[in-house]
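Incomplete set of chains, arranged as in the complex.
Which chain is which? They are A and B, in the order written, and residues in each are numbered from 1.
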Amino acid sequence: MTKSNPGHFFEDFYVGMTLRHATPLTVSTGDISLYRALTGARHALYSAATFATANGYEGLPVDPLLAFHVVFGKTVPDISLNAVANLGYADGTFPVPVYPGDTLTAVSEVIGVKQNSNGKTGVVYVRTKGFNQRGEEALSYVRWVMVNKGNLDAPAPETVIPDLPQSVDPKGLNFNRNYADWDTVLAGSEHKFDAFEIGEKINHVDGMTVEEAEHQIATRLYQNTAKVHFDGHGQKASRFGKRLIYGGVVISIARALSFNGLANAAELIAINGGTHTGPLFAGDTVYAWSDVLDKVELSDTVGALRLRLVAVKDQDPADFALRGPDGKYAPGVCLDFDYWAAIPR
Amino acid sequence: MTKSNPGHFFEDFYVGMTLRHATPLTVSTGDISLYRALTGARHALYSAATFATANGYEGLPVDPLLAFHVVFGKTVPDISLNAVANLGYADGTFPVPVYPGDTLTAVSEVIGVKQNSNGKTGVVYVRTKGFNQRGEEALSYVRWVMVNKGNLDAPAPETVIPDLPQSVDPKGLNFNRNYADWDTVLAGSEHKFDAFEIGEKINHVDGMTVEEAEHQIATRLYQNTAKVHFDGHGQKASRFGKRLIYGGVVISIARALSFNGLANAAELIAINGGTHTGPLFAGDTVYAWSDVLDKVELSDTVGALRLRLVAVKDQDPADFALRGPDGKYAPGVCLDFDYWAAIPR
């Protein structure tokens, strides 16, 4: 019998199943440097200890998306090794900041299963939590994936579809940083909470071409081992004939590009949803635009913007292309990501 | 109105204008590792805490060129977003060492402006200073760039050209490290101050081919966001039809190559001048040679060499090619960099 990991198939998952994941990871300033060098991230809150401590942190924190990718990476061998597609995210929160030196572990619970009508695949919903070395919940999110059946004769389980919020309520997050000393010059923009209107669209202008080496280095940084991202030889026989870029790479690049226009919306505090609407390959150039979906006041000094972050490839983001007349995503759209960001008022 | 940064145009700059730059950055050992991995740097002084503390440092310092690139990167959105060309550097000094954990911020002052006769562009001279979290001046340099006018009808400003030194006087730098325990074996060369003669040329022999992923990762490490380095799609319509490598990448690779022959000239203490004499693109191989322009004694144990560092691409550096009979830079020369390095006597 093989000692390599065969992964789980659809029939292996059941509601209530708990999966503790390998490999725990101690994040470091090395990870922070690499994240910056691979994504172009430049929000002051995650770049400078001085800026972070002046605004409510105990030190330079790790970008929530870096923590997210690390935790997500741990789940791959147990959840999505036999996955056909990563379908969506919901209800992502970041209760406790992650600092260099913290060790992250991840646990997932299956909260829904639904076999597809073709009898060959099914959808698995999991709630994944990341914990630090003190057992504090650093992040939590739901994702659902389409997974192959290993044994087509296995009976279909009772369908359970979890009740998921359309969006996280930012008022429920107990956000407690006051952004007391927010320096808009150092932050890189004069546009604070009041400057944004619901419905406003922002072109982030800049483009970032992604090389094979870059997405591979990033995806290994997160210890995400999904074969499709690394095995150029094996992928020749795949649908696309080449390596596919990890969707998290697209999220982070688009988010980094959004600095140009949203520099003060530095802190991602919740993920409402996200869909990888098209594949990205090495050589493609990512552009991004944002849509202000909602805004709420969190305190006297801090507000939150609900933002739709859209990544497009090899085309001008000034068109704000999202969907065609048929309701389908427009060509070139590769990410539709819905999140809340805190921003000083 | 756009919330993305439109940058400054020539008519926006005036002598005396002060620009505080985003984003402050806390440098770390992660940055040191990446700098080494991206450039091939191997001077003992910036590689080993033991060697550094034995020779006058409080710990392992950050390579001055890494600090320079970080500070330079911060100035790009404010100074050179609409630049046509980076014309030169002068009067660069590094008064206080940078250590991991230090946070760098940057401030520039406009010290000269001169509209070009075509009425479409002008030259802007800025003095940029980088400060640590204690407000100490870690580095300072002048650069001048050619910047587009945004409004061609804007009147030409009064021409002011700053008085810049041809070279920094190394005796004025108050260099206070004594290199008391300089171990030439660990440093990698037996050739100290006395071994070098003015006029001597040194072939650094080795070559380094630069990949797209490498220069992009390096340039993002420095949080330099100039579009031309990253946007492969957009650059198809540019003069060169492809991404252009940040000139600082060339400086650092050439300087790292110079280890082979100048291993003891480890510490760059001043930048006299520098010109990016030709573009570098991914796939090009950088070679380097040095010319000893001058030498002075700084103390009983330390001297300084004034070095011209020349980078050439895809050709043998043994020719010491610099300029052709017409006085123009020879084909393939991509950097002419003039600096002072401290070296044990």
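Everything that follows uses one rule, which is that a contact is a pair of C-beta atoms (placed from the backbone, for glycine too) under 8 Å apart; a residue touches a chain by one contact, two chains touch by 3 or more.
This is a predicted model, so every value here is computed, not measured.
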Number of copies constituting the complete assembly, 2 shown: 3
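In this section, only the chains that are shown with their structure count from here on.
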Approximate Å spacing (C-alpha centroids) for the pair chain A, chain B: 36
Touching residues on chain B, where the partner in the complex is chain A: 2-5, 20-26, 28-31, 33-34, 77, 100-101, 103, 105, 133, 211-214, 216-218, 220-221, 223, 225, 227, 230-234, 243
Chain B contact footprint on chain A (complex, rising order): 28-34, 36-40, 42-44, 47-51, 60, 185-189, 191, 195, 202-209, 211-214, 217, 260-263, 283, 285, 314
